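Following: one structure in structure tokens, then a few remarks.
In this view, the complex is presented without one of its protein chains, the others remaining in place.
Let's turn to chain A:
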Amino acid sequence: MVKDSSTQQLIKRISVNWSQLKMKYSSDQEYPDLSQHNNHMAKVLTPEIYESLRDKETPSGFTVDDVIQTGIDNPGHPFIMTVGCVAGDEETYEVFKELLDPVIEDRHGGYKPSDQHKTDLNPDNLQGGDDLDPDYVLSSRVRTGRSIRGFCLPPHCSRGERRAIENLSLESLDMLDGDLKGKYYALKNMSEEEQQQLIDDHFLFDKPVSPLLLASGMARDWPDGRGIWHNDNKTFLVWVNEEDHLRVISMQKGGNMKEVFNRFCTGLTKIEGLFKERSHEFMWNEHLGYVLTCPSNLGTGLRAGVHVKLPNVSKHDKFGDILKRLRLQKRGTGGVDTAAVGGVFDISNADRLGFSEVELVQMVVDGVNLLVDMEKKLEAGESIDDIIPEQK
């Protein structure tokens, strides 16, 4: 159809009618049943907010129903209070502010719509952190995510967009050198040997099985456009098109968190520079920091953590309280959906937004040092009451 002005008018009339079709039923008739639900979305989404948002969409067509589908389909999680909503693009956080601002406030310790987030990726600002006791701290790791501005996020991107993200990423990553020089393994082209090696290195990510992710559409077209890049030293790893455009991970055995964080910052800054050379930037703004798919990962998107042996401390009745005061969280060594085994815990920062990267890693370093001290005291039969910290 030739798009002259009368046709333009026609199309406008039809689009108007089309969204009226979507509004055929009343808000009450469409409002989801959240009576069995316990996630942040369910706590916040009143019928009034739903009504106010249901006729809106982002420029790429993402609607409030798309935002909340995962939260409707997954009433709750046994270990954590899930968010229950996702973003389909950068604009989601604007268009659906009425829902997402309270979710963010609830999830991120009272972070207000007017608050500003500080970004600090200067590893020199970290104090200490190079000597966490390796008898207790088995490994150290820092991860974050990055989204490429101008593309839709994993719940909503088309195959073409996802492939473009993959191409941009591997072009940029290919330019890394020195300690960061590495190679990309596309999921759909991997040889059997490559696959086995990546599994042995614990690098390979598989198609998501968590219904939290599946229900939001992030696994569509698997494994098209997905892959893993890592440096030759196997200490710096990038996941492409899994739960975010990019997940960047720096890791190594032992307790030298400072070195891990150094590499993390250096790598990220270099990658950002390489993308900019190709006229692309990361999604970032002053209020939300780095913009990612899940509202829980806004700000720094950073999870800095260790695998640490705490068999005695973990049995102390104040363990949960101590972690809370240190602004840390515990997970099993299999990740967010697992429980701890053999007294070995994954301990990481609980916060993402409202603190800078340096501040969060500092909390982990200081907190883990304290926990290891407590473990040693309990081993020696001493009390730890006098070193229980104040609330940070």
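The definition used in the following text is that a contact is a pair of C-beta atoms (placed from the backbone, for glycine too) under 8 Å apart; a residue touches a chain by one contact, two chains touch by 3 or more; residues count from 1.
Everything below uses one rule, namely that contacts and distances are computed from a predicted model.
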item: Name under which UniProt lists the unshown chain, selected from "Creatine kinase U-type, mitochondrial", "Serine/threonine-protein phosphatase with EF-hands", "Acyl-coenzyme A oxidase" or "Protein YIPF"; value: "Creatine kinase U-type, mitochondrial"
item: Options A:Q29, A:S114 or A:S191, residue touching the unrepresented chain; value: A:Q29
item: Contact partner of the left-out chain, one of A:K118, A:R149 or A:R163; value: A:R163
item: Those residues of chain A which, in the complete complex, touch the missing chain; value: 1, 10-11, 13-14, 17-18, 20-22, 24-26, 29-33, 60, 65, 69, 72-73, 152, 158-161, 163-164, 188, 214-215, 219-222, 224
